[in-house]
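Shown next, in structure tokens, is the structure this report addresses.
Note that one protein chain of the assembly has been removed; the remaining protein chains are unaltered in position.
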Amino acid sequence: MPFTYYRTVRFQDTDAAGVVYFANVLGICHEAYEESLEASGIHLKEFFGNLSVAFPIVHASVDFLRPMFCGDKLTISLMPQKLGIDKFEINYEIVVADVMVSKAITRHVCIERNSRNRKELPELVIGWLEANRKDTENTERRKSREAI
Amino acid sequence: MPFTYYRTVRFQDTDAAGVVYFANVLGICHEAYEESLEASGIHLKEFFGNLSVAFPIVHASVDFLRPMFCGDKLTISLMPQKLGIDKFEINYEIVVADVMVSKAITRHVCIERNSRNRKELPELVIGWLEANRKDTENTERRKSREAI
Amino acid sequence: MPFTYYRTVRFQDTDAAGVVYFANVLGICHEAYEESLEASGIHLKEFFGNLSVAFPIVHASVDFLRPMFCGDKLTISLMPQKLGIDKFEINYEIVVADVMVSKAITRHVCIERNSRNRKELPELVIGWLEANRKDTENTERRKSREAI
Partner (left out) sequence: MPFTYYRTVRFQDTDAAGVVYFANVLGICHEAYEESLEASGIHLKEFFGNLSVAFPIVHASVDFLRPMFCGDKLTISLMPQKLGIDKFEINYEIVVADVMVSKAITRHVCIERNSRNRKELPELVIGWLEANRKDTENTERRKSREAI
């Protein structure tokens, strides 16, 4: 099973069109990423406040399939993947009542924070990637079996 | 016991000073208000998207006692109080690891949404106010007993 | 010349890494879109509060080339394009001191707001698309001439 984060849509997430403001969906995905890091034993304050290493997002994309309303119960699944020695990508799927409402991707690189030079992903992050990769693969394998 | 809402500080809540951006604390309090309404059986989408009645905030204030950092586990207590036939106030206390970090107040009025004229609080909201008032009183009474 | 929007990076746009939070870049692009609509004579409150027609974003993507800091002076260029009778796309480029820091795309469809069925783009939006398209084409033509 991929890592799953549960989140209620807040009034503050919405705009005058009555639905979640588009850019806020990426913020909700980032919350799932934070929750997943923490579930993997990573200390968030140290991770995001670290003065030597950072993991800035270099690319993000998001598809909006259906509107999300205040009070909606979101289920966000997160599937990260290593892309190289200094980068990784996360796929997100957001579901409301078994219906997919949005899909998103964030791509992250690892940098030395002051110089902003690329550096290798630290053990902590590789551990997180592997733990979640295996979970995702098991799901894929189970889905394949079920398809047969 | 007053209604309690648990919330992890998100990276998005913070600013370049490394702590939660001041105005976001009021947003977090509003989340506690939404959670409390829902716990009382109120349907959030209908409540906040209602075209005939609304409960705009006419006043808010907030005290910041200590900084909040990404990953901090917040416990937000909420104590609402009826102020008249068409208004109510909510007191919030935010605690991290048993230390009070912030206190806030929001004052709400009930209006007919199009005319924006004041109107009496509906049964739904009076029920929510009474349920939470009793809870708060019980706590006060218990605290008094404990003090003796 | 494509439509250009000037915007200072605000403290609120930043996060604990000291730079603009990734999802806020899309919000800044949307501000450029609003400013461009208004410059074209469109009344924003009516446009975004319209109860019969809406232009929800169905896809967005953004590339982050360099970090943006509090106080940075952003120049956002906006190049919209009609994609069909009921949809359009906007390309954005964000520059700080003549250096490209971010590129983004938003894709919008036109819907009847209650049914959420697709409908044709209204005259108002087609006028805005054509006004901005010509501006963009002139720039492209000038760039080609300069290249020769």
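The letters A, B and C name the chains in turn, as written, and every chain counts its residues from 1.
Basically, a residue touches a chain if its C-beta (ideal position, glycine included) is under 8 Å from a C-beta of that chain, and two chains touch if they have at least 3 such contacts.
If you're wondering where the values come from, they're calculated on a predicted model, not measured in any experiment.
For the chain left out of this panel, the touching residue among B:V19, B:A32, B:M79 or B:L121 is B:V19. Of the listed positions C:L44, C:I85 or C:M100, the one in contact with the omitted chain in the full complex is C:L44. Considering C:G71, C:G84 or C:P122, the position touching the chain not shown turns out to be C:G71 (whole complex). The chain not shown here touches chain C at positions 8, 10-12, 14, 18, 27, 30-31, 34-35, 38, 43-45, 47-49, 69-72.
Residues 15-17, 19, 21-24, 26-27, 30, 48-49, 54, 56-65, 67, 106, 113, 116 are the ones on chain B that touch the missing chain. For chain A, the residues in touch with the chain missing from this view are 11-12, 14-16, 18-19, 21, 23, 69-70.
We take it that only the chains that are shown with their structure count from here on.
In this assembly, the chain whose C-alpha centre lies farthest from chain C is B.
Relative to the whole-protein C-alpha centroid, the nearest chain centroid is that of A.
Rounded to a whole number, the gap between the C-alpha centres of chain B and chain C is 36 angstrom. If each chain is reduced to the centroid of its CA atoms, chain A and chain C end up 25 Å from each other.
Shared interface positions of chain C, defined as residues touching 2 or more other chains, are 15-16, 19, 21, 23.
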